[in-house]
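Excluded from the complex is one protein chain; the other protein chains are retained at their positions.
Coming up: chain A.
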Amino acid sequence: MTAQEVRLCGLLLQEHFGDVVEKVGTHLLRNGAQHLRAIVQETGTPMDLVKKSLCVLIQHGACAFSSGRKGPGSPVEYQASFERILRILRYPRYIYTAKTLYGDTGELIIEELLQRGHMTMSSTVKTVADRLTLNMEEGHSMEYSEVSNTFSKLVETHFLQRCPPVEVAGKAVSATPDPATTPGAPANNTTPSTPESFADCYKVPHVTLIGRGKRRNSSEDGEDQRNAKRAKEDPETHGDEGIYWQVNFERFHLHFRDQAIISAVANKLDQTSSEIVRTMLRMSEVTTPPIATCTQALSANEIFRSLPPNYNISRPILDQYLTLLVDDPMEFVGKSGDSGGGMYVVNLHRALANLARATLESVVQERFGSRSARIFRLLLRKRHLEQKQVEDFAMIPAKEAKDMLYTLLSENLVQLQEIPKTPDHAPSRTFYLYTVNQLPTARMLLQNCFKTVANLIERRLFETKESKRLLEKSQRIEAILASLQASGAEPEQLTEVEEMITPPEKQQLESLRHHINKLDSAENQVDETIFLLESYIKSTATNKVIG
């Protein structure tokens, strides 16, 4: 856990869950697994607040608990996961993807699940139906069955998964609600189990949900209160108590990765090639495990049959496109055989590596200029070069090349490798070669990205704090306006209230809003780079292990 990661996680926790959770969360991130007493003592927070914070963190999957390390009698230890907390940055992207794939219903389902962490299917369906009904016209409301259908579709395509059931240990300390499906499993189960290791991970439970969404009108307040009272006293059961669902981030990440590859092909080649790659990826969605380096081999005949119907390109043209894709230096598609008209695979790992490399090159270009970028690309391609060779290959005069190399060296984007000729490493008899290592550089840039996002968040908080008075004043005036309008006031009163904000204040508010929007938007876009670099690093790590 680097300092930048801890800082960023702290800011995210503070914005979404408050200061108390932030204190507990950062303490856990910094100090690893801790038991409850240690947390209470070292953070100086009262016990009940610590318990509440741990509940919140576990509810959102950011914290896991396991039996103590010192044996079966030791207290339960809690461990926070910084990766899960960093996902909060990507929530808007998840929600937007759900919207593009499954419409407004899907969007709201994912949003509710992200807000609440874990939810049962019935409560999700009811809440989403209510929210959709609010936005529909008078007299229309949303059927529960429609929402259930979308929910089932999301589960089928693995975007949602069940929360893994928790083994009931000796003392019932689990905060994750769960039925005792596995009676009293031994507490020595320290291997972290993924949600997918449970058989029923993607099974939709049989739920009896009949009804429509309720619209909350002000005239129905009395009725709602009575209904709410009744609901508290008599909870309706729908047959899926204890089965909680969560968003499956890995599946979304696979989708984003595919999208990145397709858009890269579209940018480099053309629309038709990207459609071909999209078809190939779609066909191998189910058969490719998440950590695979390339998809299953697909024959050209199969690809031809599965192309979308509005793309009527002939068979020889498809073959030409495939040959083009294979010959492209970016190596998105590879040929693995000749049967069936040619067997083609999409090289996932290599595509990710190339995308990461393009990111690094673009960073160098934007920070140091195109000539430094040329030197950087040269070193990436030729691995090790001497000073003189760099000048020659890059066709840059010696003095400037030297200057640029030293700047890159001081920023740690380029490393110096010594190759001694004699065992005593005498400087006059040693080769000094410049080199770029893609993986460590990607890691360093990833940490820079975390620092960037943390800085953006802090700046946004600073700007909000600076103009706190102005914001409060504008909120008060909006509130007064709203209440006046609700109670039916004349236009003169409304304009009088509106004029309470002077024009320079209005301008200040406008520019403040503009700045905050810019900072927020920048956070979203840095997160895209974070995703690319993280995927590349993870893909390289798993593939190294496999060999």
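Here is the rule we go by: a residue touches a chain if its C-beta (ideal position, glycine included) is under 8 Å from a C-beta of that chain, and two chains touch if they have at least 3 such contacts; residues count from 1.
Criterion: contacts and distances are computed from a predicted model.
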| item | value |
| --- | --- |
| Name per UniProt, for the chain absent here [options: "MMS19 nucleotide excision repair protein", "Alpha-methylacyl-CoA racemase", "DNA-directed RNA polymerase III subunit" or "NADH-ubiquinone oxidoreductase chain 2"] | "DNA-directed RNA polymerase III subunit" |
| Touching the absent chain when the full complex is considered, from A:267, A:422 or A:525 | A:525 |
| Omitted-chain contact residue, chosen from A:55, A:326, A:470 or A:537 | A:55 |
| Which residue of A:42, A:338 or A:472 touches the chain not shown here | A:472 |
| Which of A:202, A:304 or A:368 contacts the chain that the document leaves out | A:368 |
| Chain not shown, touching residues in chain A | 15-21, 46, 48-49, 51-53, 55-56, 59-60, 91-93, 95-96, 111, 114-120, 123, 177, 228, 232, 366-369, 386-388, 398, 402, 427-432, 468, 472, 475-476, 478-480, 482-483, 486, 517-518, 520-525 |
